[in-house]
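Here you go, one structure.
Of the protein chains in this complex, all but one are displayed in their positions.
Each chain gets a letter, A and B, in the order it is written, and its residues are counted from 1.
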Amino acid sequence: MLLQQLVNGVMLGSTYALIAIGYTLVFGVLHLVHLAHGEVFMIGAFIGLYVVLWTGAGVIPALIGALLGTALLGMLIELVAFRPIRARGGHFLAPMISTIGVGIVLQEVTTRLFGGELVGFPHRLEPVTFRLGPVAVTSVQLLILGVALVLMVTLHLFVARTRLGMAMRATAESLLTARLLGINTSRIILLTFAIASGLGGVAGVLVGLSFNAISPFMGVDMGVKGLAIMLIGGLGNIHGAMVGGMILGVIEVLSVAYLASSYRDAFAFAMMIAILLFRPQGLFGSAQSVEARV
Amino acid sequence: MIDQYAESVLIFLGINTVLALSLSLPVSAGLLSLGQGGFMAIGAYTSAALTTWYGVPFPLALAAGALLAAVAGLAVGFPALRIKGVYLLILTMGFGEIVRIFFLNFEPTGAASGLGGIPQATTPLGVAVTVAVLLLFFLQLRRSRIGRAIEALREDELAAELMGVGLTRLKLAVFAVGALIAGVGGALYAHYALFIDSAQFGFHRSAEIFIIVLLGGMGSFWGAVAGAVAVTLLPEILRVIQEWRMTFFGTLLVAMMIWRPWGLIGRPRPVLIPRTPGA
Partner (left out) sequence: MLEVDRLTKSFGGFTAVGDVQMTVERGAIHALIGPNGAGKTTLFNLVTGVLTPSAGRLSFEGQDITGWRADRITARGMARTFQNIRLFREMTAVENVMVGAYCRTSGGFLAAVARLPGRLGRGERETIRRADALLDLVALTAKRDVAAAELTLVEQRRLEIARALATEPRLLLLDEPAAGMTPAEIQDANRLILRIRERGITVLLTEHHMSLVLQVSDRITVLNYGRKIAEGAPESVRRDPEVLTAYLGTDA
C-alpha cells in the first residue's frame, strides 16, 4: 500500500518537477520569477486538447503540439513583456510585475474563450494497468513518468554537455561576462524561455491526461506550487527543482491517503515557509546565493 | 440621491482604497507583500462571525477582526525580518494561500460553503469616514519620526540600522499595522457583500491589491488612492473594458512596467521640513 502511494507520488511529482524546472531556468538566467509560467502550463494543456480534438491524433502529437506552441508563446512573452523593460532599466521588480500582468491576461483570455468550467480531456491511451509486484501502474502514469524522465535527462545533458547549454550556464552566472565572451545573450535568453515554457506546456498535457480534465484555472494552483518547489529546491537550481518536485508529489499523495485530502494543497506552502525560515537558500542552494540575490 | 449601483461602486472604491493603503504601508518600507488577501480574510471572517452569530455590534466586531489580522501580521513579520525582495514576496504569497486553504477547510465558518447571512453594516458614510481617517493617518505619518525611519528603511536598510533605527521592531510594526488596515477592509467588505467564502480572498485578491498599488505608484500612499480610483472607476467609465477587465489591467500593468514603472504618481519626492522659528 505504501509502495503504491510512493509510486503515485513520484508520478505526480514528475509533473511538478517539470513545472518547477521551467521557473528555475528562467530564474537562473534572468534572476527573475516568471509569474506567468503557471498560465503557460495551462495553455499547454489547452493546446494539447485542441490538437487531439481537431486532428483526432494521439498523445504524442498532442505533446509535441503543446511543446512547440508553448515554446513559441514563451518566446513571445520574453520579446513583448521582458525585453523592453530590460532595455530601459528602471525598477528592479518591474520585470517580475510585468509577468503578473501577462499571467492575468493569459488567464482571462483563456477563460473568455473556453469558459471557466472544467473541460474534459479525452482518453487517447489504452487504459491498461500493469502490475509490477505489489504495485499497480496505469499506462497514463507510465507515460507521464516516461516523458518527464526523458525530458529531464535530455535537459540535463543539454545543459551539461552541449555548447549551447554551456552558454546558458555562462549567461546565468553573469550576463555581462557572457556577453563580453561573445555569447549572444539575447538569443540564449529566448532559448531559455522556449525550453522553460515548452516543458511547462508538456506538463500541462500530462496533467490533463492524468486527471482527464483541464480548466483555465489550473495554472494558478500549479503555478504557485511550482514556485514553492523552486524555493524548496533552491532558486536557480535545476536538480533542486527536480528533487523538490518529487518530494512534494510524494508528500501530497501520502497526505491524501493518510490525512484529510482537503489540506493537500497546504503542504507545498508549509514546506516553503519552513524552508524560508530555516534554510532560505533551499535544499540545494548555497548560502551565498541568498545574500547576492537581495 | 445616488442610485443603488452608483452607491455600490463608491463603496467598492472605498474598500479598494482601504486595502491598497494597507499594502502601501509595508511597500513604503520596502517590504513587498502578496498576502494582503490573507489579512483581509481574517478581518472579514472574524468580524462576520461575531456579528452574525453573537450579535456583536459592528464597530466592535470590526475592531476585533482588525486586531486579529494585526496579530497575523506580526506572525508573518517575524520570518520577514530575515528575508528580502522576491523571497519575501513568495513568503507572503504562501501565507495568503495558507489562510485561504485554512478557511476553505474550517467547518465553523462554513468551510467551502462560506459564511452567509452577514448583517449589512457597511454604509457609504462609514466607508468614507474610514478612508478619511486612514488618509489623515498616512499624511501625519510621513512627517513624523517613525515615518522618517520607515522611509530610511526603504532607502538603505543598513545605513538606517547604523543610524540607530531598530529594524526588527520597525518591520514588525509595519507589517502589523498594514495587516490591521487590511483587516478593516475585510470587515467592511464582509458586511457589504453579506456572504464570504475563501475563494474571495485568495491569490487573485492579493494580486489585485498589489496591482492597484503598482499602477497608482509605490512612491507614496497617494499612489494607493490613485490606483484604487483607476482600477475601480475605469471599468465603469469605459464600458468596453468591463468584459475584459483583467485583460485590460494586465496589459496596462505590462505597459506601465515598460514605460512608467513608478506608476501614475511617479517617483517619491522628498518631504520638505519647515524651518523652526528661533534656534
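We take it that a contact is a pair of C-beta atoms (placed from the backbone, for glycine too) under 8 Å apart; a residue touches a chain by one contact, two chains touch by 3 or more.
Because the structure is a prediction, the values reported are computed rather than measured.
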item	value
Among shown chains, those touching the left-out chain	B
Absent-chain contact - pick from B:Val56, B:Ala75 or B:Val165	B:Val165
Selected residue (touches chain absent from view) among B:Ala173, B:Leu188, B:Ala228 or B:Met246	B:Ala173
Chain B, residues in touch with the chain not shown (by the definition above)	136-137, 139-141, 143-149, 151-152, 155-156, 158-167, 173, 177, 267-276, 279
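The working rule: only the chains that are shown with their structure count from here on.
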item	value
For chain A paired with chain B, centre-to-centre distance based on mean C-alpha positions, whole Å	31
Partner chain A, residues of chain B touching it in the complex	32, 79, 82-87, 89-91, 93-95, 97-98, 101-102, 104-105, 203-204, 207, 210-211, 214, 243-247, 249-254, 257-259, 261-262
Of chain A, residues touching chain B in the complex	32-33, 80-81, 84-85, 88, 90-91, 93-98, 100-105, 107-109, 112, 220, 224, 227-228, 231, 260, 262-263, 265-266, 269-270, 272-273, 276-277, 280, 290, 293-294
